[in-house]
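Every protein chain of the complex appears in place save one, which is left out.
For clarity, chains are labelled A and B in written order, and residue numbers in each chain start from 1.
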Amino acid sequence: MHTMPNSIQSSESNPDIILDVRKLRTSFRIAGEWHAAVRDISFTLRRNETLALVGESGCGKSVTALSVLDLVPSQNGRIEAEQIQFNGRNLLGLSEDEMREIRGNRISMIFQEPMTALNPVLSVGHQVAEALLYHRDMNKEEANRAALELLDQVKIPSASSRFKEYPHQFSGGMRQRVMIAMALACRPDIILADEPTTALDVTIQSQILALLGELKRDTGMSLIFITHNLGVVASIADRVAVMYAGNIVEIADVDSLFAHPTHPYTEALMRSIPRSDRDTETLHSIPGQVPPISRMPDGCRFAARCDLARPICRKLDPALQQINAGSTHEVACWVRGDHDLTAIEDRANG
Amino acid sequence: MTEKSENMPAPLSSSALFQEQVKRTFRSNKLTGLGAVIFLLVLLAAVFAPLLSTHDPLIQNILDRLEGPSAQFWMGTDAYGRDIYSRLLYGARISLTIGGVAILSAMVIGTAIGIIAGYYGGKVDDVIMQFNDILLAFPTLILGLIVVAMLGPSMQNMIIAISLTSIPGFARIARAPTIVVRERDFIEACRALGYRDWRIMVFHILPNVTSEVLVMASLWLATAIRTEASLSFIGLGVKPPAATWGGMIREGFENILDNPWLSIFPGLAILLVVFSLNLLGDGLRDAIDPKTRVD
Partner (left out) sequence: MKDHHAHLYRPSTDYSHTDAIGRHVDYLCPGAYCAWRSGTDYLGDQASAAALDAMRERLGLNRPLLEQYFEFMGNALSGDWGESMVTGKSILGEVINVLPYTLELTFVSVIFGVVTGIPLGIWSALHRNQLIDYFVRLMTLIGLSFPAFVSAILLLIIFSINLGWLPVISSGGRDDFIGWFRDLALPALTLGTIMTAYIARVTRSSMLDVLSEDYIRTARAKGVPNKVIIWHHALRNALIPVVTMVGLFLGVLVGNSVLTEIVFNRPGLGKLIVGALGQRDYTMLQGLMVCYAFIIIFINILTDLTYGLIDPRVKYQ
């Protein structure tokens, strides 16, 4: 267990860190104006670690992942950051060709909707083999052979006979396995999995989660796992970052987070996990919704939905702070964080 | 932001939304406005043809035949010595009247057919739309040609022919939103309240159909004017000596080797009107299309 807080860890001092994102801000242009969807977030990812990004829709989780790979649409999207350090190399300012060398090769991505994320007119085998064609020195035959092995590895039954079939001939779970095989093709250091199980039904979900866990163990890769479902997080993540309205509001090791959920939003998410050992009456939904990025309030963005909100919450935006000295558990909350509230409120009013 | 639910297409345009979109289009897309202005100018020229013309469009003057453009005859004269500029102005009246009346009546009839087919569904829909699709598959010009040939060339018959060729398109355009709206709860509520079908169709479905129908009307008015000109060119248009653009090209074509302007001026006139309407319709179509709508 590292004793250093997340926010000041750096890859220079720690070769164990594969990805170090600092002050990432991704904005979109809406009706001629730029609005940040991700606001100055920082996080690190260690080798062979699974970091879960959790939050409701519209909290900036997917945008964060897309920003790492520079896949945000360039006409109306903009990525700014202090650094996006991958394996000691800053991805910011890399040329399109250099970035392409990394995409699908060193860092790859799995998308939410396996139906729309696969090209309907290209065969499944070809789509898996493609990454190998462009990143490995392989001819078509070799790439196809390797792709077939990958399909076997993700446990697609009778893969060789289905190699030439098209996405519409596969079930949802099988399509997601194809997506995983594609992401896995070049043995990447990091896989960014954007809600990979959300579109699937529960039994298939647990199969895919088990598969991802197994692959991570076998290949030593790191995983960023994006989900809105905290229930899934417990079974797969090592560390969790809870995102709300473009900010990380709480970040902690998974055990610590589940033992001491600190941010009111994390608590609310916890309460909304369906659990078999509790009464259905205790299952809560969070009232209200995430504000759209074009209409972000001042102060803490969760204040409007928060039972604990104080006047200060609507004025100043809290920063991430350790819940107690030396802890890796950090939270951004005036009320729950380690703050001298009266002093801050006095200063804000004075 | 990237989550799917927020990228869902907007719900069908109500007329207020349509007006808002149209306003925004005119502000953001200058070409749409240009199209509207050009068309308006042509419309005014047609209305005020008697004031704007310099000669009588029908009076022949053999002494002045096949003159080139000059101060007296701005666009020259034709083989009978008639002033081309004045004939163009009067030709605009015929083209716009035929096109306008034909599209207006096709719009009313076609929209009614489309709404009825979409609202009742089932067998009614099957029969109407099958017949509709066959008409739609047939080349407009050939269809128009046959109808005018059967009825005989006259202004009224041209309107009937062009209207006939445009009805299937309107029916198809009106049917699609009708089917969507039909399934909405408030229609069910209207039925439960015992509203008559025609009332539901006129007051609740029609407003949801109008924006798309109006946009297509501007595009199909362009087609209608082109068809009218083509039929006149073939010799099936309003009978001479009345000035029609297609007819003027047809007459000018006989002297194409020595006097190309006889064909060029009316040709450009048709092009200008059709182009302005396409410009207008194209911009409006983008405005109501959720996919191309500018954020």
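Following the convention adopted for this analysis, a contact is a pair of C-beta atoms (placed from the backbone, for glycine too) under 8 Å apart; a residue touches a chain by one contact, two chains touch by 3 or more.
Source: prediction; values computed, not measured.
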Among A:R39, A:K61, A:H135 or A:R239, residue touching the chain not depicted: A:H135
Among A:A37, A:I79, A:I102 or A:I156, the residue in touch with the chain that has been omitted: A:I102
Where the unshown chain meets chain A, residue by residue: 69, 71, 73, 75, 96, 100-105, 108-109, 111, 113, 116-123, 130-131, 134-135, 166, 168, 179, 182
Chain B, residues in touch with the chain not shown (by the definition above): 31, 130-131, 134-135, 137-143, 145-147, 149-150, 222, 226, 229-230, 233-236, 246, 249, 253, 256-257, 260, 263-264, 267, 270-271, 274-275, 278-279, 282, 291-292
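What we mean here is this: only the chains that are shown with their structure count from here on.
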Distance between the centres, which are taken as Cα means, of chain B and chain A, whole angstrom: 53
